[in-house]
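Below: one structure, written as structure tokens.
This view holds just a subset of the chains, kept in their places.
Letters A and B mark the chains as written, and numbering starts fresh at 1 in each.
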Amino acid sequence: MSSASYALNLWYQAGWSEELAVGGSLARTIAEIPVLFFRRSDDSLSALLDRCPHRFAPLSKGCVENDVVQCGYHGLVFDHEGQCVENPYGPVLKSMRVPAYPVVERHDAIWVWLGDAAMADPADIRDLSFIDDTPETAKFRGYLHSKANYQLLNDNILDLYHTGYLHADSIGGLFPETVMAAEETDDRVKVSWTSENVPSNATFRARGGASDRMDQRVEVIWSKPGVMTLDATEVAAGATVNFEDHIVALHSMTPETPTTSHYFYCATRRYDMDNAGMTELIRSLATKAFVDEDKPMLEAQQQRVGEADFWELKPLLLPIDKAAVLARRKLEKLIAAEDGGR
Amino acid sequence: MSSASYALNLWYQAGWSEELAVGGSLARTIAEIPVLFFRRSDDSLSALLDRCPHRFAPLSKGCVENDVVQCGYHGLVFDHEGQCVENPYGPVLKSMRVPAYPVVERHDAIWVWLGDAAMADPADIRDLSFIDDTPETAKFRGYLHSKANYQLLNDNILDLYHTGYLHADSIGGLFPETVMAAEETDDRVKVSWTSENVPSNATFRARGGASDRMDQRVEVIWSKPGVMTLDATEVAAGATVNFEDHIVALHSMTPETPTTSHYFYCATRRYDMDNAGMTELIRSLATKAFVDEDKPMLEAQQQRVGEADFWELKPLLLPIDKAAVLARRKLEKLIAAEDGGR
């Protein structure tokens, strides 16, 4: 199965809400489909194929105004559903259309459905209400473009043992004693790493942790295509874990092309929530790890994989890969099912 | 039919005469064939495959002197007909040849024939004597390299309604009232846009037009592969159009590769003909429109079309596309006929 296949009947994260002001637009290619997103005056979103049906100029080189987009080349105007509403050269026909895609805003994020629109149900968008429930001063969002396949990005979050090596000198990582557990349900993969009574680390102490030993737990829950929540707690060894001890993050991977991806992340915390300075500190540490450590490693990995199918290269599977493999298998099943249906 | 096919039995514009001084040379790839042009001491031109038959070094990396070209790698010398005339390592044989192409200079331009030389008749070069008839002070020539297929560049000139949108803020364009008429003959496509009693525009007033209303007419005549004359007049509404009212331009598109082209243009005028300053003014306005407006739009269009066949993308055809479609059909017939003959 080629890495150039994508499941289309699912919600892809296309961006962050803040990327689209009223009247604003955003051009982003997802699963090799160029899409133009824009925000209408009633605050709702629209997503159209970013290619005028007339001569194929990108609509994103035109102009969004009054909730419609006008092609910059010949002036055809399309509404938010892709219907042509103005043809300077003759009558407007029903057949003058550009494909429109279901698009929904949830949890500060933009979600688009590129497959069969009849199947698009916003209820299928993963519940990420921890984002909504966190004030701006206690969360940050980010976006990275990566020259690696999105499944390599998924693998990276589903196997956090890498943190002990790749991030040893920055945000730090898991411990030799860390115990992993992975399981799957119908549509999720859950993996956790538990470290009991390990030496306290920098992030624990930064929060004011006084103990020399701590308990650490990190849990990642994956759902298609690459929506992963990461819930981490660090408390004094033996202490009870309370609600405010959780740091919860979203890592969300969206394919652009077979060898490039969009990486969206959002981290929230429940302590010291008014401290925007603390948020900036964490943001800069995390961004450094993502940009200076993960990104070059994953892009180098992509270089070595090249155009090859991942499995044909016969990776040496380790127990730590269990969650990543489960997620890959689920995606492959989805893609195969859609291929069969075509 | 792939966009990588070219008709070869026709004259391609390869450059402007001024690009080749006596003894000078010019390397340019046309229809994926690298060609070396040089000017001999009797002012005539030569066009050779820019690839030494010995070890395939580009002859353009060698030296043109005394009407012959010497390969810079091993010193073989070829004359203007491609015949080897000096072999430092042994006898010169008739078989030591590099392909030479018929090349002719007409209307300030260089024309090359890459197909069957026996069919090459300079009489088939389009009559563009309006260029010769215009003094240097009243014309300007230019060259642009474009990362778009030459047929997209043809389309752009054959459908000037785009000027009302793409060039609205620069050179301006046609009017909503403008009436188009397109027709074809055996080897030409003629299209005109007529606007009667429309508001005077900037170019009309720049010429000293005092009336508030004007009549405008633009006529483009296409011939293969992308030689297009553009004849424009703007006069006071109801006035007679005189000889000196015409601005006549050449837009000439030559394929380099399936996704890149050479764009040659020359504009002439018949009023205020000694005013070189006016020429510079028009040149800078036109160049801005070509470079800052047309070029990015056409290259973005090419990005969206990619490697696909134009027709397979099922363009939404409008009446305004008639001339462009007629020209495309003529080119496709030519290419198919040559393919059949191979």
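Keep this in mind: a contact is a pair of C-beta atoms (placed from the backbone, for glycine too) under 8 Å apart; a residue touches a chain by one contact, two chains touch by 3 or more.
Here the structure is a predicted model, which is why all the values come from computation and not from measurement.
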Copy count for the complete homomeric assembly [2 present here]: 3
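Here is the rule we go by: only the chains that are shown with their structure count from here on.
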Note the rotational component of the Cα superposition from chain A to chain B, reported as an angle of 0 to 180 degrees in steps of 5. 120
Euclidean distance of C-alpha centroids - chain A vs chain B, Å: 47
Considering only the defined contacts, which chain B positions touch chain A in the complex? 152, 155, 159, 161-162, 164-166, 176, 296-297, 300-301, 303-305, 313, 315-316, 318-321
Contact residues on chain A for chain B in the complex? 34, 50-51, 53-58, 61, 70-75, 87-90, 95-96
